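Structure, as C-alpha cells:
Take a look at chain A:
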Amino acid sequence: MLETIRTIPIDYYVYLSTILFVIGVFGVLTRRNAIVVLMCVELMLNAVNLLLAAFSTYLSDAQGQIMVFFIMVVAAAEAAVGLGILVMIYRNTKSTDISLLDNLRN
Partner candidate 1 sequence: MGVSFIVQEIMNQLIPLIPFLPLIGFAINGLFGRRLSKTAVGVIGSGALLVSFLLSIMAFNQVAATGAIQVSLYQFFSVGNLSANFGFLVDHLSVWMMLIVTGVGFLIHVYSIGYMHDDEGFWKFFAYLNLFIFSMLLLIMGDNLLMLFFGWEGVGLCSYLLIGFWYTNKEYGKAARKAFIMNRIGDLGLLLGMFMIFQNFGSLTYSDIFAALPNIQLEAGVVTLICMLLFVGAMGKSAQLPLYTWLPDAMAGPTPVSALIHAATMVTAGIYLVARFNPLYNLSPDAMHFVAIIGLITCVFAAVIGLRQNDIKKVLAYSTVSQLGLMFVALGMGAYASAMFHVTTHAFFKALLFLAAGSVIHGMGGEQDIRKMGGLRKAMPVTFWVFLIGTMAISGFPLLSGFFSKDEIFAYTFAHGGAIWWGLASLGAILTAIYMCRLLYVTFFGEFRGTHEQEHHLHESPKIMTVPLIILAVLSVAGGFLNTPHFLHLGNDQWLAHWFNSVIPMNEIHLDASTEWMLMSITTTLALIIIAASYFIYGKPSNLPVADEAQTGFTKVIANKFYVDEIYDALVVRPVEKLSKLFHYYVDIQGIDGLVNGIASAVSSLGAQVRKLQNGNIEYYLLGMVAGAILLMLTFWA
Partner candidate 2 sequence: MSLIFILIPLIASAILLLLRPAGLSRHLALAATLANLAATVYCLSCDYSQGMTCNFSVPWVPSAGIHFSLGMDGITLIMLVLTNLLAPLILLTSWEHKFDNEPRYYGLVLMMLAALNGVFLAQDGLVFYIFYELALIPIYFICAIWGGQDRIKVTLKFFIYTFVGSLFMLVALLWVYLQTNVNGAHSFAWADLTAVQLSPTAAHWVLVGFFLAFAVKMPVFPFHTWQPDTYVTSPTTGTMLLSGIMLKMGAYGVIRWMVPLAPEAMHTVDPLFISLAVFGILYASIIAVKQSDLKRLVAYSSIAHVGLIAAGIMAWNKPGVQGGIIQMLNHGINVVGLFFIVDLLERRLGTRSLADMGGIAKSAPKFATLFMIIVLGSVAVPLTNGFPGEFLLLNGVWTYNFWLGVLSGLTIIFGAVYMLRAYGLVVFGEARPETERFEDVNTREFLVLGIIAGLVIVLGFFPQTILGLTEASVDRILSAVQL
C-alpha cells in the first residue's frame, strides 16, 4: 500500500482542495480583471482535479484520473473560448475590467 495512503488521511486532501477551491472563489469575487478572474476559475478547477486524483488513488480506481483528463480538456477549451471573448471585448472597449460592464441591467 502506498505510503501516502497509509500516512495521510484522505481528509487532508479534501480540506486542501476545499481551501484552494474557496481561494479561487474569493479571487473570482475580488478581482476586476477578467483574465485574473478566469485564472481563479482555473484554480477552482485544479482544486477539483486534486480532489479527484486523491480519491482515485485512495480508491484504487482509474475513473477519477480519467475525469481529470476530461476536466483538463474542458479547461483548455474554456480558456480558448474565454480568452477569445476577452480579446473581442478588449477590441471594443479597450479594457478587461468586468466592473465596467453594466449596461445590461434592470
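Candidate selection criterion: all candidates are chains of the complex that A comes from, given by their letters.
Simple rule for what comes next: a residue touches a chain if its C-beta (ideal position, glycine included) is under 8 Å from a C-beta of that chain, and two chains touch if they have at least 3 such contacts; residues count from 1.
A quick note: this is a predicted structure, and the numbers were derived from the prediction, not measured.
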> Which numbered chain among 1 or 2 touches chain A in this complex, counting any copy?
Replying inline: 1
>> Quick check on the complex: what are the chain A residues that touch candidate 1?
In response: 25, 28-29, 32, 98-99, 101-106
